[in-house]
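To start, the structure under review is shown below, and the notes come after it.
Every protein chain except one is present and positioned as in the full complex.
Presenting chain A:
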Amino acid sequence: MLFYGSELSSRLMLGTAQYPSPEILADSVRAARAGVVTVSLRRESVGSRAGQAFWSLIRDLGVPVLPNTAGCHTVKEAVTTAHMAREVFETDWIKLEVIGESDTLQPDMFALVEAARILSEDGFKVFPYMTEDLVGAERLLRAGCQVLMPWGAPIGSGKGLNNVFGLRALRAHFPDVPLVVDAGIGLPSHAAQAMELGYDAVLINTAVAQAGDPARMATAFRLAVEAGLIARTADPMEQRDMAVPSTPVLGRAVLA
């Protein structure tokens, strides 16, 4: 599966926020064998070199970066942030977030489509953080997006895949579009489920960063994503409502 023409080294995308230390972040990225890491832009106080040290750490990890527009609530903010990120991180990839509601951090699909159109026309390769809305997905593709990133559940909630039906419908409607479950995944089993549904990748941050042992959890996610991907390609069995004996009935002894 190609993401804007690029084959990723793994289907696990990892966020870089909220780790206990830069060392644990680096260990976690390595343990996850992340195919992409997400990064952001924030104000840096004069004299502080925290941002420069962070950038140096990320560059040394040698993993492609996907800058985000986290915290933006309007088209203008998101578009301006994307331009700033493109210059700083030297990539035209952008994880486009336009938040519409503060409690759930639900994407504003209307502003998202508009920002995606503006950025796509300006040469950006947009990874839109979206709800699982089918019509919204269609509009985003029409706006120029070649990847879609529906949420599993609200950011940082760890609730997993809240709307499996919706995610499955999205997969079925857009069989050839790279789809990534972004946000809400709390456990490796959630990530495996997303991959089993036919999703092409998952994006995890809080579930790894806030685990008691982030690097160990990163390993668990790596294995879960791999297991889910392999399972998907192995053509899973259909569910049934009634039991069907797996052990042969023929040749059974009569002992009653």
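What we mean here is this: contacts are C-beta pairs under 8 Å (C-beta built on N, C-alpha and C of every residue); 3 or more make two chains touch, one makes a residue touch a chain; residues count from 1.
Heads up, the rule we're going with is that contacts and distances are computed from a predicted model.
The protein name that UniProt records for the chain not on display, among "General L-amino acid transport system permease protein", "Sarcosine oxidase subunit delta family protein", "Sulfur carrier protein ThiS" or "NADH-quinone oxidoreductase subunit L", is "Sulfur carrier protein ThiS".
Contact with the omitted chain, checked across A:A17, A:L61, A:L134 or A:V164, is made by A:A17. Of the listed positions A:I155, A:L179 or A:L197, the one in contact with the omitted chain in the full complex is A:I155. In the full complex, the hidden chain is touched by chain A at residues 15-19, 25, 38-47, 49-52, 54-55, 58, 67-68, 70, 76, 80, 83-85, 87-89, 155, 205-206.
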